[in-house]
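Yeah, one chain of the complex is gone here, protein chain that is, but the others are all in their spots.
By written order: A and B. Residues from 1 in each chain.
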Amino acid sequence: MTIADTKKVGLSRRNLLRGGLASGILVAFHLPLRKADAVTQPIAAARFAPNAFIRIGGDGITTLVMPQVEMGQGIYTSIAMILAEELDADFSRLTLEHAPPDDKLYGNPMFGLQSTGNSNSIRAFWKPMRAAGANARAMLIQAAAARWQVDPATCTAANSEVIHALSGRSFAYGDLVEAASALPIPKDTPFKNPDEFKLIGKPLKRLDTPDKVNGKAKYGIDAMMPGLSFATLAQCPVFGGKVAKIDDTAAKKVPGVRKIVVLEDLVAVVGDNMWAAKCGLEALNIIWDEGPNANLDSEEIWKQLRVASAKGGAVAKTNGDVTKGLAVGEKYEASFELPFLAHATMEPLNCTVHVKKEACEVWVGTQIMTRVQSEAAKAAGVPVDKVIVNQHLLGGGFGRRLEPDMVIAAVRIGRHVDGPVKVVWTREEDIQHDIYRPIYRDDVAATLEDGKIVAFKYRVAGSAIVARWLPPGFRNGIDGDAVDSATDAPYEIPNFQVEYVRAEPPAIPTGFFRGVGPNNNVFAIESFMDELARKAGKDPIAFRRAMLGKAPRVQNVLDLVAQKSGWGKLLPRRFGRGVSLQPTFDTAIATVVEAEVDDLGEVRLHRVTLAVDTGIAVNPDTIAAQLEGGIVFGLTAALYGEITIDKGRVQQSNFHDYRMLRIDQMPKIEIHIVKSGEAPGGIGEAGVIGSAPALRNAIYAATGVALRKLPIDRSLIAAGKKS
Amino acid sequence: MTTVLNLNGERKSVDVPDEMPLLWVLRDVLGMTGTKFGCGAALCGACTVHVDGKAVRSCLLSIGELGERAVTTIEGIGVTPVGAKVQKAWLDLEVVQCGYCQSGQVMSAAALLAATPRPDDADIDAAMAGNICRCGTYKRIRDAIKLASSERQP
Partner (left out) sequence: MKRPSYRITGGGIAIAAVIAAGVAWYVHGPGPIDFSQGPKVALSEYKAADPTGVPATMAQAGLVERGEYLARAADCMVCHTAPGAKEYTGGFAFKLPFGTLYSTNITPDKETGIGNYTDQDFLNAVRRGKRHDGARLYPAMPYTSYTYMTDSDVLAVKAYLFSLPPVISKPPVNTLAFPFNQRWAMTFWSAFFNPDTRFQPDTSMSPEWNRGAYLVEALAHCGECHTPRNIGFALDNRKKFGGALTAGWRAFNISSDTKAGLGGWSDDDIVSYLSVGHAKGHGTASGPMGEAVDHSFSKLTAPDIKAMVSFLRSVPAVTSPDLPDTLAPRAPPSHKEGMTANALGKSVFEGACVSCHGWTGESSISPMATLTGAWAVNDPGATNVAQIVISGTKRYTPSGALSMPSFGNSHSDAEIAAVANYVTARFGSKGSKVTEKDVATLRKQAGQ
């Protein structure tokens, strides 16, 4: 099983379109116009291309075109499973291809553009993929039935063959491509019943992994081509600053340095290899005009956010009368604050470009193919259709590659370079010029009467990422992402209100981060629930459970996690268990973290138990993997993640000061997947979200210290223990 | 300056300055992109190769310092029995997510198993804690190392 090397495929978009239109079939194309002479090449062997996602050659090779990008979440395999399930293709002989940029053909229905994120690949493509597979299978069956002159209803398909069991005859799909191509595309072919699934629900091996253990997998950073030069760049360490002056005498003397590109806001050194470029950049003396943000610091940014938050905001959801409710019973209030975070994808930012006079080619791993294409076109000053984007595997996305900034920078640099140039960010540059998870402040107020919540008011203040990234999604002053899991909170509370305050931090660019808005909502709400449970004198799980009458799936995972985690069993001194619940991305999750705290405030993670109901589990092993990884991602942020600003610049720079959880700190992790017949939910972000509040609640249980901020401040724990 | 490298059992000569780290010689000069750049500061392990059988971070190891010592990279580890076992276990347990760190993880694990055929948890921590996985595949890495160590030579 391979991911096709797009280099080897010689089909042009125009040819395919021509062929496709001639046969009246919406065609797949996997390669955009590469070279003008490609147009003159003959169309490849007879092929069946009933839609944008499936192509079957006369040789029987079935190629699936992947509309979503692979960044570790296993989506290539899961989408292939859905397609192959309904197509009845032989899963062991599939070829996968990255889709080219095309919003019409490959756009994500939930975003309206070709983008991978928000844990919605499966949710968005579940039906379209099943339809694509089912329709294609129906056409192949029809073609076979016509040849045999039998009723199509008497034929079945399996393993890339149509079978007529009555007569014992069969046709390989490859033999049917021509005949099937001539048929009209059926509509509304019925889908299989879940009990007929042969692939979906099985822990199949992922298709992208073999090449990832032997060094063959090609990420954006691995793009290689003749004549390639290598560049690395420095942007002004102060946000918004510009280049004032450079002295390149020393840099030019560095062996292997070919060129120094000075743009308004960045400097790049182009060399024979990354090392030469790096040494050249170090030897360069750059004087920055630091601009208006040179005195900005975290304290000031927080101050502004707190002021904005206090002003109040737009109501995103309201039930009952929260004002009245807050006047009844005993009132509790708390504010929670979450820091800026850098994505720190393992593969540092990079982009390879070849900018020519009238065209531009880009090699990159991105979550947003079409946006990259149009942004590259703008930066290169060429029409969009003259930009070829070659998609690569992503060495981590986490939302960082939902932004095109690395492509824009590379194209701007590439305009000054003859031939292709690979621009690679150093880790330092990557961390100091991220588009950060915004800081959030959440103010929560609630009243309790007879151990029950009467009213609950939750207000988020922070960036409206959606307003920048997908403006139509920002409505009535509400950023849907920022309040996502608050408006969807599973609890039955008579008076409940969610508010949102748009407050953009000065100068610091903010964007999506794995777990997105719910990270913030769930942390604040679930932390506060534990505090309320304690005030009410209730067990945290019992307290929550009593409010879940209308959310049976959530209640179910809560019960399951309670049972599997041994909730209620006695723990040694200094140990604590904490729980969190989340109704995110159409997936219900309950997480229990068991942790230990010592007198110095150091935290040791012992065990994480997670129960999940994500509807039909397309590939349960992938789901478990995503949750395991998400837990690590969330715990890393909870324990260490924080980007701070001083003198207008990010103070962290590499993994020594932007710290990651390591293998020796790992808790035991258990994932329990609930069997379900519901449509599949999202999973990629989900695991990240619940582990931080559950850990925070475990520390609360162990020490009584109610942490209200992330990352966890170990000195607060130590101080709390002493007092 | 021409340097002869002893690389995956072959001799390769390269014309690079002595202070150039092996990582960039592999990736940019020889086009062997399996070895990854993650931090450039020996903090993440993505660039791990074997030098005389031991796991070494190639991002800080200069060609001059390397000398004649034998280098094995992810492209060459599969032909060693221990490398093949590790790769197989990795696939059997579906360790990989984005995969970017995994060349380094496989190299570190192979070096561990070559030196300690039956590692316990502490051995795994000691050998693998220098390898960061941002996708968080640590649980499966541990399980896969144990699986590889329990399997006979393939």
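In the analysis below, a residue touches a chain if its C-beta (ideal position, glycine included) is under 8 Å from a C-beta of that chain, and two chains touch if they have at least 3 such contacts.
Quick caveat, the model's predicted, so the values are computed rather than measured.
Given that one chain is not shown, which residue among A:59, A:151, A:449 or A:657 touches it?
A:657
Going by the contact rule already stated, which one of B:14, B:30, B:60 or B:114 would touch the omitted chain in the full complex?
Selected residue, touching the omitted chain: B:60.
Which residues does subunit A use to touch the chain missing from this display?
Subunit A touches the missing chain through residues 282, 600-602, 640, 651-652, 654, 656-659, 662, 664-665, 714-715.
Which subunit B residues touch the hidden chain?
These residues of subunit B touch the chain that is not shown: 18-19, 41-43, 45, 51, 54, 56-57, 60-62, 64-65, 122-123, 125-126, 129-130.
Note that only the chains that are shown with their structure count from here on.
What whole-Å value do you get for the distance between subunit A and subunit B if each is reduced to the mean of its CA atoms?
Chain centres of subunit A and subunit B, defined by C-alpha means, are spaced 27 Å apart.
Please output the residues of subunit B touching subunit A within their complex, sorted ascending.
Interface residues on subunit B, with respect to subunit A: 16-17, 20-21, 24, 27-29, 31-41, 43-44, 46, 73-75, 78, 86-87, 90-91, 94-103, 106, 124-126, 128-142.
For the complex, which residues does subunit A have touching subunit B?
71-74, 203, 205-206, 208-210, 212-219, 221-222, 224, 230, 255-256, 272-275, 278, 344-348, 393-398, 424, 426-427, 621-622, 625-626, 628-633, 636, 654-656, 660-664, 666, 669
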